[in-house]
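Heads up, one of the protein chains got dropped from this complex, but the rest are sitting where they should.
And then chain A:
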Amino acid sequence: MQQPNANDPKRASKIVRYKAQPAGGPGDDPTPDYMNLLGMIFSMCGLMMKLKWCAWVAVYCSFISFANSRTTDDTKQMLSSFMLSISAVVMSYLQNPQPMQPPW
């Protein structure tokens, strides 16, 4: 085995494998979780109260949650939130095909 050079800081014997940090530490960004929750709330409001704008906001929240998500996050949850918001939009228009009225 080659002897390490005195000036060479590399030590092949001191290799430590990478250990993934557990999720939920203090430096974690809560944006995707909050947006996911907000998206679901707006979807339910849109579906139950037949508010089209709620359903559209839910779609936006799902998109924002997806854009800010971590790779370790569960894609199934994100996908289900997205599907719920799309279904809220579709149901609102099926029940009432009239266009959205602006608040002004």
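Side notes on the structure shown:
Convention: contacts are C-beta pairs under 8 Å (C-beta built on N, C-alpha and C of every residue); 3 or more make two chains touch, one makes a residue touch a chain; residues count from 1.
Keep in mind that, in the parts below, contacts and distances are computed from a predicted model.
Considering only "WD repeat-containing protein 41", "Glyoxylate reductase/hydroxypyruvate reductase", "PAT complex subunit CCDC47" or "Glutamyl-tRNA(Gln) amidotransferase subunit B, mitochondrial", the record for the omitted chain gives "PAT complex subunit CCDC47", by its UniProt protein name. Screening A:M48, A:L79 or A:M100 against the full complex identifies A:M100 as the residue touching the chain left out.
Across the entire complex, the residue among A:I15, A:M49 or A:L94 in touch with the chain not shown is A:I15. Touch with the chain omitted from the figure is made, among A:M40, A:V59 or A:A88, by A:V59.
Residues of chain A that touch the chain left out of the display are 9-20, 22, 25, 29, 56, 59-60, 63-64, 67-72, 97-100, 102.
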